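Chains shown are a subset, placed as in the full complex.
Naming follows writing order (A and B), and every chain is counted from residue 1.
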(Lines give C-alpha, C1' and ligand atoms only; values in the text may rest on other atoms or scores of the structure.)
Protein backbone atom coordinates (compact mmCIF):
# COMPACT_ATOMS: atom_id res chain seq x y z
CA UNK A 1 0.00 0.00 0.00
CA UNK A 2 1.24 3.40 -0.91
CA UNK A 3 1.89 5.91 1.82
CA UNK A 4 2.04 8.89 -0.48
CA UNK A 5 0.67 10.06 -3.79
CA UNK A 6 0.26 13.19 -5.87
CA UNK A 7 -2.07 14.14 -8.68
CA UNK A 8 -0.97 16.15 -11.69
CA UNK A 9 -2.75 17.07 -14.88
CA UNK A 10 -1.28 16.29 -18.31
CA UNK A 11 -0.84 19.73 -19.88
CA UNK A 12 -0.89 20.55 -23.59
CA UNK A 13 2.87 21.08 -23.52
CA UNK A 14 3.36 17.61 -22.01
CA UNK A 15 1.97 15.95 -25.13
CA UNK A 16 3.70 15.07 -28.40
CA UNK A 17 2.49 14.69 -31.98
CA UNK A 18 1.26 11.17 -31.20
CA UNK A 19 -1.40 12.95 -29.13
CA UNK A 20 -0.23 11.51 -25.81
CA UNK A 21 2.14 12.49 -23.00
CA UNK A 22 5.73 12.32 -24.25
CA UNK A 23 7.51 9.37 -22.65
CA UNK A 24 10.19 11.60 -21.11
CA UNK A 25 7.60 13.57 -19.15
CA UNK A 26 6.76 10.55 -17.00
CA UNK A 27 10.20 11.13 -15.47
CA UNK A 28 9.30 14.74 -14.72
CA UNK A 29 6.11 13.58 -13.04
CA UNK A 30 8.14 11.05 -11.00
CA UNK A 31 10.44 13.85 -9.92
CA UNK A 32 7.49 15.92 -8.73
CA UNK A 33 6.19 12.93 -6.77
CA UNK A 34 9.67 12.30 -5.29
CA UNK A 35 10.09 15.97 -4.36
CA UNK A 36 6.65 16.21 -2.78
CA UNK A 37 7.26 12.98 -0.90
CA UNK A 38 10.57 14.26 0.49
CA UNK A 39 8.95 17.61 1.33
CA UNK A 40 6.21 15.77 3.25
CA UNK A 41 9.01 14.32 5.41
CA UNK A 42 10.72 17.67 5.94
CA UNK A 43 13.44 16.68 3.44
CA UNK A 44 14.38 17.97 -0.01
CA UNK A 45 15.97 16.76 -3.25
CA UNK A 46 18.52 19.60 -3.00
CA UNK A 47 19.44 22.03 -0.26
CA UNK A 48 22.26 24.16 1.17
CA UNK A 49 23.34 23.83 4.80
CA UNK A 50 26.32 25.64 6.32
CA UNK A 51 27.47 26.58 2.84
CA UNK A 52 27.51 22.96 1.66
CA UNK A 53 25.20 21.67 -1.05
CA UNK A 54 23.39 18.44 -0.18
CA UNK A 55 20.97 16.45 -2.22
CA UNK A 56 19.74 13.25 -3.79
CA UNK A 57 20.94 13.10 -7.42
CA UNK A 58 19.58 10.13 -9.39
CA UNK A 59 21.79 7.23 -10.38
CA UNK A 60 19.10 5.34 -12.24
CA UNK A 61 15.62 5.91 -13.60
CA UNK A 62 13.28 3.62 -15.51
CA UNK A 63 9.71 3.49 -16.70
CA UNK A 64 7.47 0.80 -18.21
CA UNK A 65 4.53 2.13 -20.20
CA UNK A 66 1.26 0.17 -20.40
CA UNK A 67 -1.31 2.71 -21.61
CA UNK A 68 -0.92 6.26 -22.86
CA UNK A 69 -1.65 9.33 -20.74
CA UNK A 70 -3.75 11.85 -22.62
CA UNK A 71 -4.17 15.61 -22.61
CA UNK A 72 -6.13 16.77 -19.57
CA UNK A 73 -5.89 13.40 -17.84
CA UNK A 74 -5.37 13.87 -14.13
CA UNK A 75 -2.71 11.35 -13.19
CA UNK A 76 -2.21 9.89 -9.76
CA UNK A 77 1.41 9.03 -9.04
CA UNK A 78 1.76 6.80 -5.98
CA UNK A 79 5.23 6.70 -4.40
CA UNK A 80 6.68 3.72 -2.56
CA UNK A 81 10.06 3.53 -0.88
CA UNK A 82 11.35 0.20 -2.15
CA UNK A 83 14.70 0.16 -0.39
CA UNK A 84 16.85 2.41 1.77
CA UNK A 85 20.44 1.33 1.17
CA UNK A 86 23.59 2.56 2.87
CA UNK A 87 23.95 5.58 0.58
CA UNK A 88 20.92 5.35 -1.70
CA UNK A 89 17.16 5.20 -1.70
CA UNK A 90 15.01 3.46 -4.32
CA UNK A 91 11.44 4.47 -5.10
CA UNK A 92 8.75 2.95 -7.25
CA UNK A 93 6.01 5.01 -8.84
CA UNK A 94 2.61 3.75 -10.00
CA UNK A 95 0.80 5.94 -12.55
CA UNK A 96 -2.95 5.77 -12.98
CA UNK A 97 -5.50 8.05 -14.61
CA UNK A 98 -8.82 9.48 -13.40
CA UNK A 99 -10.58 6.32 -14.55
CA UNK A 100 -8.40 4.18 -12.29
CA UNK A 101 -6.54 2.65 -15.23
CA UNK A 102 -2.90 1.71 -14.55
CA UNK A 103 -0.74 3.55 -17.10
CA UNK A 104 2.87 3.07 -16.14
CA UNK A 105 5.32 1.99 -13.47
CA UNK A 106 8.54 3.82 -12.74
CA UNK A 107 11.63 3.43 -10.60
CA UNK A 108 14.23 5.94 -9.44
CA UNK A 109 17.31 5.37 -7.31
CA UNK A 110 18.82 8.47 -5.73
CA UNK A 111 22.10 8.73 -3.84
CA UNK A 112 22.72 10.93 -0.82
CA UNK A 113 25.47 13.35 -1.83
CA UNK A 114 27.28 16.51 -0.93
CA UNK A 115 29.01 18.83 -3.35
CA UNK A 116 32.66 19.28 -2.47
CA UNK A 117 34.14 22.17 -4.38
CA UNK A 118 32.33 23.49 -7.40
CA UNK A 119 32.79 20.42 -9.55
CA UNK A 120 32.82 17.33 -7.37
CA UNK A 121 30.03 15.41 -5.74
CA UNK A 122 30.60 12.73 -3.14
CA UNK A 123 28.21 9.96 -2.07
CA UNK A 124 27.77 9.63 1.67
CA UNK A 125 26.04 7.31 4.11
CA UNK A 126 22.50 8.43 4.75
CA UNK A 127 22.45 9.86 8.32
CA UNK A 128 20.20 8.05 10.82
CA UNK A 129 17.63 10.86 11.16
CA UNK A 130 17.14 11.00 7.38
CA UNK A 131 17.09 7.20 7.11
CA UNK A 132 14.41 6.99 9.79
CA UNK A 133 12.21 9.40 7.86
CA UNK A 134 12.68 7.58 4.56
CA UNK A 135 11.87 4.26 6.24
CA UNK A 136 8.69 5.72 7.64
CA UNK A 137 9.70 5.24 11.24
CA UNK A 138 7.64 7.32 13.60
CA UNK B 1 30.80 -2.15 -31.69
CA UNK B 2 28.36 0.57 -32.39
CA UNK B 3 27.10 1.06 -35.91
CA UNK B 4 25.65 4.49 -35.31
CA UNK B 5 26.17 7.50 -33.09
CA UNK B 6 25.18 11.14 -32.83
CA UNK B 7 26.71 14.12 -31.07
CA UNK B 8 24.65 16.76 -29.30
CA UNK B 9 25.65 19.68 -27.12
CA UNK B 10 24.26 20.15 -23.62
CA UNK B 11 22.41 23.47 -23.85
CA UNK B 12 21.77 25.92 -21.00
CA UNK B 13 18.11 24.91 -20.96
CA UNK B 14 19.09 21.25 -20.56
CA UNK B 15 20.69 21.94 -17.17
CA UNK B 16 19.11 22.16 -13.74
CA UNK B 17 20.00 24.02 -10.54
CA UNK B 18 22.53 21.30 -9.66
CA UNK B 19 24.54 22.70 -12.58
CA UNK B 20 24.30 19.53 -14.67
CA UNK B 21 22.03 18.09 -17.35
CA UNK B 22 18.66 17.22 -15.84
CA UNK B 23 18.26 13.45 -15.64
CA UNK B 24 15.10 13.50 -17.79
CA UNK B 25 16.95 15.09 -20.70
CA UNK B 26 19.07 11.97 -21.21
CA UNK B 27 15.83 10.42 -22.48
CA UNK B 28 15.39 13.27 -24.96
CA UNK B 29 18.94 12.71 -26.18
CA UNK B 30 18.20 8.98 -26.56
CA UNK B 31 15.14 9.85 -28.62
CA UNK B 32 17.22 12.02 -30.93
CA UNK B 33 19.71 9.17 -31.33
CA UNK B 34 16.88 6.67 -31.99
CA UNK B 35 15.22 9.02 -34.51
CA UNK B 36 18.46 9.71 -36.33
CA UNK B 37 19.27 6.01 -36.39
CA UNK B 38 15.87 5.15 -37.87
CA UNK B 39 16.22 8.00 -40.37
CA UNK B 40 19.63 6.64 -41.41
CA UNK B 41 17.78 3.41 -42.36
CA UNK B 42 15.02 5.21 -44.23
CA UNK B 43 12.62 4.60 -41.32
CA UNK B 44 10.95 6.93 -38.83
CA UNK B 45 9.60 6.93 -35.26
CA UNK B 46 6.22 8.13 -36.58
CA UNK B 47 4.73 8.42 -40.04
CA UNK B 48 1.48 8.40 -42.03
CA UNK B 49 0.95 6.00 -44.94
CA UNK B 50 -2.33 5.62 -46.84
CA UNK B 51 -4.07 7.60 -44.12
CA UNK B 52 -2.89 5.27 -41.35
CA UNK B 53 -0.52 6.39 -38.61
CA UNK B 54 2.42 4.06 -38.01
CA UNK B 55 5.17 4.35 -35.51
CA UNK B 56 7.36 3.01 -32.73
CA UNK B 57 5.96 4.17 -29.39
CA UNK B 58 8.13 3.22 -26.39
CA UNK B 59 7.06 0.59 -23.91
CA UNK B 60 10.06 0.97 -21.65
CA UNK B 61 12.93 3.36 -21.07
CA UNK B 62 15.74 3.33 -18.54
CA UNK B 63 18.98 5.11 -17.78
CA UNK B 64 21.91 4.53 -15.42
CA UNK B 65 23.93 7.63 -14.61
CA UNK B 66 27.65 7.35 -13.82
CA UNK B 67 28.97 10.91 -14.24
CA UNK B 68 27.17 14.21 -14.80
CA UNK B 69 26.91 15.90 -18.20
CA UNK B 70 27.76 19.58 -17.97
CA UNK B 71 26.74 22.73 -19.82
CA UNK B 72 28.40 22.92 -23.23
CA UNK B 73 29.61 19.33 -23.10
CA UNK B 74 29.33 17.73 -26.50
CA UNK B 75 27.90 14.29 -25.86
CA UNK B 76 28.31 11.30 -28.11
CA UNK B 77 25.36 8.93 -27.96
CA UNK B 78 26.16 5.55 -29.53
CA UNK B 79 23.14 3.43 -30.51
CA UNK B 80 23.08 -0.35 -30.55
CA UNK B 81 20.18 -2.57 -31.59
CA UNK B 82 20.11 -5.08 -28.77
CA UNK B 83 17.21 -7.20 -29.97
CA UNK B 84 14.59 -7.24 -32.70
CA UNK B 85 11.59 -9.12 -31.29
CA UNK B 86 8.40 -10.12 -33.05
CA UNK B 87 6.75 -6.75 -32.47
CA UNK B 88 9.40 -4.73 -30.66
CA UNK B 89 12.94 -3.46 -30.97
CA UNK B 90 15.31 -2.79 -28.06
CA UNK B 91 18.16 -0.30 -28.22
CA UNK B 92 20.99 0.51 -25.87
CA UNK B 93 22.60 3.94 -25.75
CA UNK B 94 26.10 4.74 -24.48
CA UNK B 95 26.71 8.37 -23.48
CA UNK B 96 30.20 9.83 -23.38
CA UNK B 97 31.55 13.36 -23.32
CA UNK B 98 34.19 15.15 -25.39
CA UNK B 99 36.89 13.84 -23.04
CA UNK B 100 35.88 10.25 -23.77
CA UNK B 101 34.45 9.75 -20.29
CA UNK B 102 31.50 7.33 -20.07
CA UNK B 103 28.58 9.22 -18.51
CA UNK B 104 25.50 7.03 -18.76
CA UNK B 105 23.91 3.98 -20.34
CA UNK B 106 20.33 3.91 -21.53
CA UNK B 107 17.83 1.44 -22.92
CA UNK B 108 14.63 1.91 -24.87
CA UNK B 109 12.18 -0.69 -26.15
CA UNK B 110 9.79 0.46 -28.85
CA UNK B 111 6.84 -1.44 -30.31
CA UNK B 112 5.76 -1.36 -33.92
CA UNK B 113 2.21 0.03 -33.92
CA UNK B 114 -0.52 1.44 -36.05
CA UNK B 115 -3.24 3.80 -34.88
CA UNK B 116 -6.69 2.39 -35.48
CA UNK B 117 -9.31 5.06 -35.07
CA UNK B 118 -8.43 8.23 -33.24
CA UNK B 119 -7.92 6.66 -29.85
CA UNK B 120 -6.59 3.12 -30.27
CA UNK B 121 -3.13 1.85 -31.03
CA UNK B 122 -2.42 -1.74 -31.97
CA UNK B 123 0.90 -3.57 -31.82
CA UNK B 124 1.82 -5.46 -34.97
CA UNK B 125 4.51 -7.84 -36.16
CA UNK B 126 7.43 -5.95 -37.61
CA UNK B 127 7.30 -6.48 -41.40
CA UNK B 128 10.29 -8.31 -42.96
CA UNK B 129 11.67 -5.27 -44.85
CA UNK B 130 11.70 -3.17 -41.67
CA UNK B 131 13.12 -6.05 -39.63
CA UNK B 132 15.92 -6.51 -42.14
CA UNK B 133 16.89 -2.86 -41.82
CA UNK B 134 16.81 -2.91 -38.02
CA UNK B 135 18.94 -6.06 -37.99
CA UNK B 136 21.47 -4.41 -40.23
CA UNK B 137 21.07 -6.88 -43.05
CA UNK B 138 22.37 -5.61 -46.33
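In the analysis below, a contact is a pair of C-beta atoms (placed from the backbone, for glycine too) under 8 Å apart; a residue touches a chain by one contact, two chains touch by 3 or more.
Values in this document were obtained by computation on a predicted structure and should not be read as measured data.
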Homo-oligomer size of the whole complex, from 2 visible chains: 4
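In this text, only the chains that are shown with their structure count from here on.
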Mean-CA-position distance for subunit B and subunit A (Å): 23
Interfacial residue positions of subunit A with respect to subunit B in the complex: 17-18, 20, 23-25, 27-28, 31, 46, 53, 55, 57-65, 68, 121
